[in-house]
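Yeah, one chain of the complex is gone here, protein chain that is, but the others are all in their spots.
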Amino acid sequence: MSRTWETPGGVHPPENKSQSMTQSIGHLPIPGTLVIPLHQHIGSPSKIDVTIGQTVLKGQTLTTATHSNNLPVHASTSGTVIAIDDQPVAHPSGLNAPCVTIASDGRDQWIEHVGVTDFRGCGPLDLLQIITDAGIAGMGGAGFPSAIKLSPSKDKAIDTLIINATECEPYITADDAAIREKAQDLIQGIEVVCHILNDPKRVVIGIEDNKPQAIKALRSYIQESPIEIVPFPTKYPSGGEKQLIYILTGREVPSGGLPIDLGMVCLNIGTLIAIKRAVIDGEPLISRITTVTGEACGVNRNYEVLIGTPISHLLTHNEFDENNCSRLIMGGPMMGFSLTSTDVPVVKTTNCILAPGHSEIPADTPAQACIRCGLCAEACPVSLLPQQLFWYAQSKDQERLEAHNLFDCIECGACSYVCPSNIPLVQHYRSSKGEIRKANIDKIDADNARQRFEFRKLRLEQADEQRQAKREARRLVTEQARATSNTSQPGSSAADIIAAAQQRAMIKQASPEQQKAKFERALLAAQSRLQEAEKRLIEATANGSKQQQIICSASVESARQKVDQTQYRLRELTD
Amino acid sequence: MAFKQISSPHGHNPQSTSWIMQLVLLSTLPGFLALSYQFGWGTFINLIIAVVTSLIAEAAILALRNRPIAFYLKDYSAAVTAVLLALALPPLAPWWVVVVGSLFAIVVAKQLYGGIGYNPFNPAMVGYVVLLISFPIEMTTWVTPISLLSEGVNHPGLWKSLSIVFAGNTPIDGVTGATPLDVFKHSSGLVVDQIYQRETLFNQASFAGVGWEWVNVGFLIGGIILLKTRIFTWHAPLAMLGTLALMSILFWDGGSSASRGSPVMHLFNGASMMGAFFILTDPVSSAVSNRGRLIYGSLIGLLVYVIRAWGNYPDAVAFAVLLGNFAAPFIDNYTLPRTYGHTDRRKATDKGEDE
Partner (left out) sequence: MIDSIAQQPMLAALIALVSLGIVFGALLGFAAEKFRVQGDPIVEQIDNLLPQTQCGQCGFPGCRPYAQSIADGDAINKCPPGGQNTINAIANLLDVPAPALDEEHGEEEEIKTIAYIREDECIGCTKCIQACPVDAILGAAKLMHTVIVSECTGCDLCIEPCPVDCIDMLPVVQGIVQWHWPTPPTTIDLIATSKMSSQEDAA
């Protein structure tokens, strides 16, 4: 039995997990249309590969990655692309983002795909490429591309693989169900990742002790292997990456750093199963397990859902009662965000759709004043002082907010949960973080603008100086011309600028010898052009094309004139 | 169908601010009962006057400030302030003393600073100190504990008490007297044993001082209830009581004539327990972090002892708490907890990036 550490703070909200675990993972009929957001992960957007009207097969790529930090998305079923436009997506803002809409043909026909038969024979980089091409991003929360997490780093070897089976959020049972029913896939996924990481020293599955069946399922599969299963007491938020690392290893990820800084990598259950499917079965990430729960849903159950399935499709198949729904949440009650419409599609990070009833999660009551009771500080898992942060957030004191480590807040919601005055603390922090980020961007923009402004000023000053110098030079030249009746001779007078200006004037009036040579050259060229033109005229008459004849004769005429003109000039000069 | 955009977390712990306040009110009950038993109806009358005055004052100021009145009155904070002040005042004090104290606590110390959550000082203690400085005679006239009343003398009944409080009638002789801390302070030159032998307040006491010991036990019980319900943490009260005990052990010197009193006497007399559990733990005016509260509590414990032993006043909780309130922001600056992922604690006034 491995030792575990206890994080400070934490809360114990009602778990509400049993409702959705009464049945096994279900499947839904294929929805008529699927809306697939093109950008479902952290990183830059990628390039669209399909056009409207194109037929696509299940698993076909819709976008290609254009940069190492972005991922392709795939068609979740076969059908026709009917739109590529902005649609509401899974985001707290409720704003729209580019999506590909597919009208499914109901055949659900796979594109040709093969898995790797012997992954141990493949190099880690090949496997990572497969994982990238399958579009696998962390399926627990933020959606960080998994291949980047697993990529070998130059300065830090990964010696610990942590598998996050905590699922500390109330209501959500997607990982629990996945472990119970797909433990074999999970173990294979772990094996693939271990191979990629060149067999890390320690492989730990961290799991809360409220999932005894999942623990049992795992134990039965890994009797022989060195994978450790470490159950620990249930407490929210143990499933945060940083919290889990502390619980399992007693070490803290440095502020602003990543687990890789400690030589660790942390993966979610869903991600590992997706990796197994990508590598061994050759299937890209086009579906995930999602919990549909809450009192407003008649059926509470886990489903294997195609990415891009509209939430409304899930809800209608679960006897959704719109009138009894107080809010619609994607994710759990502690960190999930509210959806403003049911048209939003399921994405790679959608682990739960929660439709609570009015009595289950009532509307928020107005916030009372903060009495600084300190319950929030007791609950904070990262030892912040939420009451002080709230104080400074209200006064918009960004300096103090940063001194109180606002950016170490993981937005777990424990402080708001316990706040007796019902203050939406987390929203205050989110808003303050956004404002600080914006202020930083504004600062960069301002510096940029200043630079451009100063550069422009400099440029204008220089141009002004040059113009002045030119004017001065011209004035001097005319003065000199007036003084000496002769054509200009290099002046013996003053400034360099003037000398330069005079030289420029000089070039225009070159010596007679040079001019003669120039005209002779021109004459030769004109004569050769005349010959050429005459030749073409003969050819054209031979061909018998009337139009050609006219054009050619015109060019012969103009060439002849040019020759005459040059000869005349030359004669004039020699005379 | 459109749904509301609401920030997480969704759902909430049922505990509310008004519930916390009600719990604090309930926890004063043992102390209140002890006071009433020992000193008669006076405390009850104080309580009624203070609560009525405070609620009216709070409502009036909220109306002046254009704030929703019912919403703020429902948080019970004014009632808590009033109750704490009333329990600290001497029983049978004239009504205007209580009214002035309550008005000052609510209007000046609380609402003028911005109302609930914004007061830098504990309002009840501000009210108390104002009264103590302004009306020293009324504030130092205490009622004799019930067991020390001479034969045939009783605490005045409710009607008699009301006439004393409102009509200014003087109570009959023997009903008022000194407190143990007074007696001890004004008996310099005697060794402790002599004081204890001479003074009925001590020689008839179970362990600390007649009447007062039970009042303090009452507040201790209330405080333990609040600790158990996790309304506040143990840090500030324990640090205060610990420091007070430590100081009195250091200067006990076996009970010579220069002795400043035994630890038991200090812990169970005056406002020690009430201060430790009901005044120090006022979260608004105390330090915020647990480490800060340890320092804050110790500081107040130290000040209580210093003022009791060498100052001009027999008891010192109110002054010590106000001085502690002054120091709280400063303590906060140096006692931020170490955040996850940081190697060092930061100061609240740190600028820019890490360290």
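Per-chain residue numbering starts at 1, and chain names A and B are given in the order in which the chains are listed.
Everything below uses one rule, namely that a contact is a pair of C-beta atoms (placed from the backbone, for glycine too) under 8 Å apart; a residue touches a chain by one contact, two chains touch by 3 or more.
All of these numbers come straight from a predicted model, not from anything done at the bench.
K.L.:
List the shown chains that the missing chain touches in the full complex.
P.N.:
Touched by the chain not displayed, across the whole complex: A, B.
K.L.:
Of the residues listed, A:Ala449, A:Ala481 or A:Ile550, which one is in contact with the missing chain?
P.N.:
Spelled out, the listed residue whose C-beta touches the missing chain is A:Ala449.
K.L.:
Touching the absent chain in the whole complex: find that residue among B:Lys4, B:Arg67 or B:Arg198.
P.N.:
B:Arg67
K.L.:
Which one touches the absent chain: A:Ala367, A:Ala469 or A:Leu523?
P.N.:
For the chain that is not drawn, the touching residue is A:Ala367.
K.L.:
Write down which of A:Pro170, A:Pro231, A:Gly308 or A:Pro424 is the residue touching the left-out chain.
P.N.:
Residue touching the chain left out of view: A:Pro424.
K.L.:
Spell out the interface residues on subunit B facing the chain that's missing from view.
P.N.:
Counting over the whole complex, subunit B touches the hidden chain at residues 7, 67-68, 71.
K.L.:
Considering the whole complex, not just the chains shown, which residues of subunit A touch the missing one?
P.N.:
Contact residues on subunit A toward the absent chain are 89, 91-93, 95-97, 366-369, 393, 424, 427-428, 430-435, 437-438, 442, 445-450, 452-457.
As a convention for this text, only the chains that are shown with their structure count from here on.
K.L.:
Please work out the Cα centroid separation of subunit A and subunit B, and write it as a whole number of Å.
P.N.:
Result: the chain centres lie 57 Å from each other.
K.L.:
Flag every residue of subunit B that touches subunit A in the complex, lowest number first.
P.N.:
Answer in residue numbers: 1-13, 15-20, 71-72, 75, 77, 115-118, 230-233, 283-284, 288-290, 332, 336-343, 346-352, 354.
K.L.:
Hey, which residues of subunit A end up touching subunit B in the complex?
P.N.:
Going by the criterion above, the answer is residues 11, 13, 92, 94, 170, 242, 246, 252-257, 322, 325, 327-329, 331, 333-342, 354, 356, 360-361, 364, 366, 368-375, 377-378, 381-385, 387-388, 399-400, 402-405, 408, 411, 413-414, 416-422, 424, 426-427, 430.
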